[in-house]
Every structure is written in C-alpha cells, then in structure tokens.
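Excluded from the complex is one protein chain; the other protein chains are retained at their positions.
The block that comes next holds chain A.
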Amino acid sequence: KSKEAEIKRINKELANIRSKFKGDKALDGYSKKKYVCKLLFIFLLGHDIDFGHMEAVNLLSSNRYTEKQIGYLFISVLVNSNSELIRLINNAIKNDLASRNPTFMGLALHCIANVGSREMAEAFAGEIPKILVAGDTMDSVKQSAALCLLRLYRTSPDLVPMGDWTSRVVHLLNDQHLGVVTAATSLISTLAQKNPEEFKTSVSLAVSRLSRIVTSASTDLQDYTYYFVPAPWLSVKLLRLLQCYPPPDPAVRGRLTECLETILNKAQEPPKSKKVQHSNAKNAVLFEAISLIIHHDSEPNLLVRACNQLGQFLQHRETNLRYLALESMCTLASSEFSHEAVKTHIETVINALKTERDVSVRQRAVDLLYAMCDRSNAQQIVAEMLSYLETADYSIREEIVLKVAILAEKYAVDYTWYVDTILNLIRIAGDYVSEEVWYRVIQIVINRDDVQGYAAKTVFEALQAPACHENLVKVGGYILGEFGNLIAGDPRSSPLIQFDLLHSKFHLCSVPTRALLLSTYIKFVNLFPEVKTTIQDVLRSDSQLKNADVELQQRAVEYLRLSTVASTDILATVLEEMPPFPERESSILAKLKKKKGPSTVTDLEETKRERSADVNGGPEPAPASTSAASTPSPSADLLGLGATPPAPAAPPPSSGGLLVDVFSDSASSVAPLAPGSEDNFARFVCKNNGVLFENQLLQIGLKSEFRQNLGRMFIFYGNKTSTQFLNFTPTLICADDLQSNLNLQTKPVDPTVDGGAQVQQVVNIECVSDFTEAPVLNIQFRYGGTFQNVSVKLPITLNKFFQPTEMASQDFFQRWKQLSNPQQEVQNIFKAKHPMDTEITKAKIIGFGSALLEEVDPNPANFVGAGIIHTRNTQIGCLLRLEPNLQAQMYRLTLRTSKDTVSQRLCELLSEQF
C-alpha cells in the first residue's frame, strides 16, 4: 500500500482514539490499554504523538500486569525527561516500589532506568541502593535495581553518593544467581572507574568468580552455558571490570594468570561444537582476556601467547576474527614484551594489506604495520605501504601518507633513502601530501649537509617528468634554490637548464608556488651570475611586473630591483644559504595525532597561524609586503611550521604592535600575577599594550586604541601548553552601575584553543558617561581534565578617553581659576613609590592622555597637563598639576575638572602611577 494510504489510515485511527479519550464515557482498563498500545505502535512507525500521555499515566495505577506494563512501556518510549507528567509518574513508581510485588517492582525500576531524568534521580537515588542490597529482595528485582542505579549514576552522579552499600554491592559478585552477578558487574565496572578505592575489593572477588566459571564443566552452569561455553557474557564483563585496575597483588595474580592461561588453552582445544555460535562465544571471551593481558602488560609469557593466538586468527577465514586480531595486535605491538613476537607476523599482515576485500580491515593492517615498525623492518614496511598507496582507498590515503612520512624520518639510517621515499610519496599521492610533509623534508635536507647534493640531484631528475605534482615543484624549487649549485657542475644540469626546467612548470602552478619559484629565481641570481640576465628578463616581463596578484607583483618588482641595485657582496649576504633549523618534534606527528582526534576545523586554524609566523628571513627580501598583507606568503614560513612556539616568542606578526610592547615591558610584566591583581591593572593606566596576565597555562596580551569616546581593545589569549584548551570561554563582566556608563561589545571566541596557539578577541568600547569601576574579564576553560577559572580586571579606565589640549600659560591659568569651585578640585599628597625621574614622569603624564604643557608653571620642576575627557553625553575639560618634592620624596597632585566625580577618579588613577 502507498505511503498516502498509510497516513490516511493512521490519521483516521488517531481521530478515533482521540474521540474515545475525550468521550464522556469512562473507558475501562482494557480499552484504555488497547488505545495506548495503538498510539505506541503509531509512534514506532515514525509518526508524532501529541496526546495520550495522561491515559498512559492512568494505566500505571492499574493492578493488572498487562495494563501497567503498557503504561510503563509508553512512558519509557515517549516521555522525555522534562515532561510535566514526571511528578505523577514518580508517584506511581513509588507505589509500585513499595508494593513488594516483584513484577511490579521490576516494571517500576525498568521505567526509572529508561527515563532516568534528574527528577527521578532526586526521588529514588536514596531508595534504590537499599532495594539492591536488601537480603529479602528477589533476584530479578536486584538485577533491575543494579542497572537502574547505574543509569541514575550516569545521569546525576552527584545524587548517588557512595556509602555503606558499596561494600555490599561488591559482595553481589558472590551471588549464586549469575544474572545478579552480571548486572552487578556492569554496575561496579562503571562505579569503579570514578571511585577505584571504594571498589578495590571487587578485584579478588571477580577473579575467583571468573576462575569458577572458566574451570566449570560445561554443564555446571545450566542455562548460563551457551553452546558449551560457560557464561560467556559474564566472563567478558568480569574481564572488563579487571581492566579498571592494575595487576592485583601476587596471591590473586597467580589465580588470575591461571584463568587467563586456561582461556588461552581452550582456544587451542578442538571445538566442542561445530556451531559458529560456540566459537564466537569462545572468541569473545578470548579477545577480552587478551585485552586484559595487554592492559596489565606485565606477564611476558602471556603476552607472547596472546600474540601467537592472534597470529593464528590473522589467517582465519572469518573476516570478523581477522579484523579483531589486527586491532588487538596493534596494542600488543607497543608492549616491550611482545613487540618482537608481533614482528614475526609481518608477512601475514602485508599479505592482508594486499588481499583483504574490506577497506576497514586493510586500514587495520596499515595501523598494525605502523605499530610494529622499527629500525629493523622500516625499509620493508615503508616500501609495502608505498606500493599499497598506489591503489589505496581515497579515504585512507592521507593517513598513510603521514604514516609513511613519519616512519621514513624516524627510522632513516640513510637520508638518501628518506629523500627518495618522500619524493615517491609526492609522486604517488601528491594530492594527499600536506604542507607539513614537504616542509619537513626541506627542514631535514637543510639541516644535513651530507644529503644536500643527493637531494638536489634527485629532485632535478624527478622534475624531468612531463607531469609532476605541484608539491614536487615546491620542494624542487626550494631545494634547487638552496643547493642547485651542488649539481651545476654537471653539464646536464647546468644553471640554465635548472632554471628552464623550473620555469617550464611556473605557469601551471598556483600563486603560492609561483611566489616560491620567484624566490628561487632570485637565489639563482646569487648562485649563478651567468643566468642573471635571463632571470631579470623573466622578472621584467609584463606577466610578472604587472601581475594581477599583489604578492607576485611585489616580489617581481622587489627582486628585480634587488638584482640590479645590490652589489655581489650584498646579494650574497641577503640570499645566503638558509641556516639550519632548530631541532624539534616532527610536525607531521602532531598532524597525525590530530587527524585521529575529532577536530578538523582547528587544523585549518593551526596552519594559518603557522603560515603567518613568518620568520624566514633568508630568501625573503620583501618583509614589508608580507607583514602588510594579511596573508603572508606560504613559501616563507618554513621556520614557523609545526612546532609549538614558546608562547610569547612567536605570535603572528600581523598582530605585531603588541609584540613590540610585550618585549619592552617584559621585565616588569612577566612576573606571575594573582588573579585580579591591582598592580597589573595600574600598569595599564598609562599605556595601552602589554601582557595583562600570565601563568603556566595562559597568557593574556592586550593591545588597545582609543579615540574620543570610542575604543577598541584586542585581547590575545595564548595557550602556553601543548594541550588543547576546551570550552574556552572568556566573559566580560560589568558591575551594574558600570553597565550604564560603559558599552562593551564583543564576539565569542572559538571554544578550542590548540596547544601553542593564540586566539584573538576584539572588544568595542564606548564610554557613555564617566565611570569609576573597571570591567572584569573572566576566563574559563578545561585544560586536561581540570577546570580553570581566571579573573582579571580589564584596564579600561576613564583616562583612556582623554584628548590632549595644548594651551598657553595664560589660558591655562584663566581656566584653572574658572574651575575654582571646591567640588571641582581634588588634591592628593602622597609618597613617591618609584624613583623621581623627570623624564619618566613626563612620559607617564603623556601616557595618561593629557597634554604636557611646558613652560606654563612658573616653577620648572612642576608638571602641568590639560585635556578633555570624551563621553557620549558630554565633554569634560581637565587640568592637572603635579608638584614633586625631591627632599621629602613626595608629590602633590591637583586635579581640576568640570565634574567632581571625574576629578576624583582621575586623581586616584594618576596617584598610583608615581
């Protein structure tokens, strides 16, 4: 039947049910049940149900099992946690729990477990542990209670406090009834992860229970034996529970080792049944046992046996087993005891790579090859991965590329091999070779002079191919630009041939690559004076000098100019060979780690940041262009790649101004500050840029500018660690009275801040009228597992809205007299906190925002200033006079403004500065 017919039929039925429910006649239990059940069915067919909840709740109070059961079922499926009906439902559940009727109790517990809302947790979290450990509770109710408690613990752990009941729950592992043990094991496994101490005793109980199961004859456990395997699911759960703890103490450990050996032995015995269910169940237990062995990682004998067992599975005809074996073996490979044993299976794994039909299985094989790789087999593994790469599925190519690049670097004895491998990578899967990979090969070539000649020769040869990948052009361009001279002696690769070869690729390349090639050309000018005129001609051509792309055009112009103006000596200095890169962890590794993680968006951020960390001075005689344009050329960022820069050292120069300031002040500002420190706040009164806050994790830098009553503040949050900050949320908090005087607007920042990264937040500020308090910047984030909370006062002060006013002596004193109302003047006499240096004082007054008026005060030792505070509503003229007394080391500061609160605040702010 058609979809329309179905909908029509359903609508008719819904109308019928609605009228039945609304009708005057009270429905009897049976028909109520019937209709609720119909509604449930309609819902499960995928239609919305917006009524009937009340009738379902009514069914709960029925004494008939079937009616009650349908009521609970409807509620479990259809009522979401926040429903208003929860109170009614809770009442019904309470009655059923108190009924002592095991079937009713079971239904009620199932309902709690299925809905599991916070209201339910509040109502029943105290009750359920009691039911669970009470001596007279029926077994089936205990099972339900255990899992019900688990659900409540998951939704609201705070409402389930550990207590006396925990030790009694642990003893449920000894229960005669295996169903109870199964349920209790699930509960304990979860609770033990958060409260390992409370449940420590469960280890020995679990081991003895496991031991009884694995040694039992297949008939002992009656119905818990599944195709001749004794209690497979319970065994799996017990083994899982043991993985919450480190290896137990020797007495228990001996017994556990026996169990594990028995399980391994059973795998070798002839199967008791030909049925696939038998072997599946047996293998489920076996895999879990191997997981435990790997988790403990302490018994070499067991580890090697596990490895051999998995080795057999690698050739099993069941795909599932091969897949799981590959997966487990990956973890085994990282154990020192079994690494060698895993390596013996290399041929099988390589074979799997070639023959498996399922891409996921092949992916596991790649993972395993990567995990088992070491110096002894690296060449073989890398070669196999490369050859697989030619036919590999697109979805996993990038990962393989990264893996090959890492292995090639890590285990390279001979760097010529490394260079060959990477060039092969580019040849085979150029599109999947990320920037990190080709940056890295250049770093390595530059740092090792033994491989430079070889690298130049190899890239030169590789470039001969009629169609080569753009990444190869990049690597080739860079390497020939640096080391082309090493092969120039050979007439087959003379300077002109090298140049022609590169230039033949030029027009097919994207802008960043062309920019890089232009740099190579200017380097050629230095390396090979004989091609200088050829290159100058190229640079001079219209397609370069008048290129539509600003970056290319600028490079062409500047390089051309450089090559004509500069003497040979200067050229040689400017275009000198690149200095070695500092040794650091491979950025590719970081990339691979990240690729495994969930965040792919931040990836982009990261590369952008690296890109702008433009510190490569060598081949770039055009720094002006790169820092002016907001997208610096990617060819120039080799130094910045990958590594996490030491936090203050390399934030992007595009945020440049800040940095200069950070450094000039660093002596005083780097010291760790208590949150909200007044001190630090005061330092910003007379300046706009600098480091506001710094601790081990986080650095907050400021850069701000103000004009009249408006301002803009850039806040830079630097993650100083190598770990991501999660849920990163800075909040600006204005006290109530401040809110009306100061307008702050900002956008939320990206909630993840990568290790070593910096994020920027812009705050737009408007001063509505004068104010005293400062806004507070609160920053919350998660670092590792811990929650961090930092509050600092944000230095937005009234004096920021100062505009200096120059005036002559006469004017000054005339206005001074006009402001002679006692409320308009505020005076403060205070001791000097810093050495009384005239120049510094002058700088501070100017930094404060007012004009410094020379030759106004008759006493030349005094300072006077004038300015206007701009707010949206008014402008307030301000005059100030500072009289130092060197003998007494005191100052007298007098402020006269047209508004008393302004005088007061400015006086406070400025007094702190001297």
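The rule we apply is simple: a residue touches a chain if its C-beta (ideal position, glycine included) is under 8 Å from a C-beta of that chain, and two chains touch if they have at least 3 such contacts; residues count from 1.
Basically, contacts and distances are computed from a predicted model.
Asker: Given the options "Ribosome biogenesis protein BOP1", "Nicotinamide-nucleotide adenylyltransferase", "AP complex subunit sigma" or "Adaptor related protein complex 4 subunit epsilon 1", which would UniProt use as the protein name of the unshown chain?
Answerer: Answer from the UniProt record of the missing subunit chain: "AP complex subunit sigma".
Asker: Which residue from A:T137, A:T257, A:N283 or A:N485 sits in contact with the chain not drawn here?
Answerer: The single option touching the absent chain is A:N283.
Asker: Check the options A:L59, A:L73, A:V459 or A:I715 and report the residue that touches the missing chain.
Answerer: Reading the full complex, the residue touching the unseen chain is A:L73.
Asker: Check each of A:K32, A:H53, A:R209 or A:K237 against the chain that is not shown and name the one that touches it.
Answerer: Candidates A:K32, A:H53, A:R209 or A:K237; residue touching the omitted chain: A:K237.
Asker: Using the document's definition of touch, tell me which of A:Y30, A:F51 or A:Y65 contacts the absent chain.
Answerer: Once the missing chain is taken into account, the touching residue is A:Y65.
Asker: Touching the left-out chain: which of A:N91, A:S298, A:Q312 or A:S360?
Answerer: A:S360
Asker: Sort through A:T319, A:T838 or A:Q889 and give me the one touching the missing partner chain.
Answerer: Only one listed residue reaches the unshown chain, and that is A:T319.
Asker: Please identify, in ascending order, the residues of chain A that touch the omitted chain?
Answerer: 37, 40-41, 44, 46, 65-66, 69-70, 73, 80-81, 103, 106, 110, 113-114, 116, 140, 143-144, 147-148, 150-151, 178-179, 182-183, 186, 222-224, 226, 231-234, 236-237, 240, 277, 280-281, 283-285, 287-288, 291, 319-320, 322-324, 357-358, 360-361
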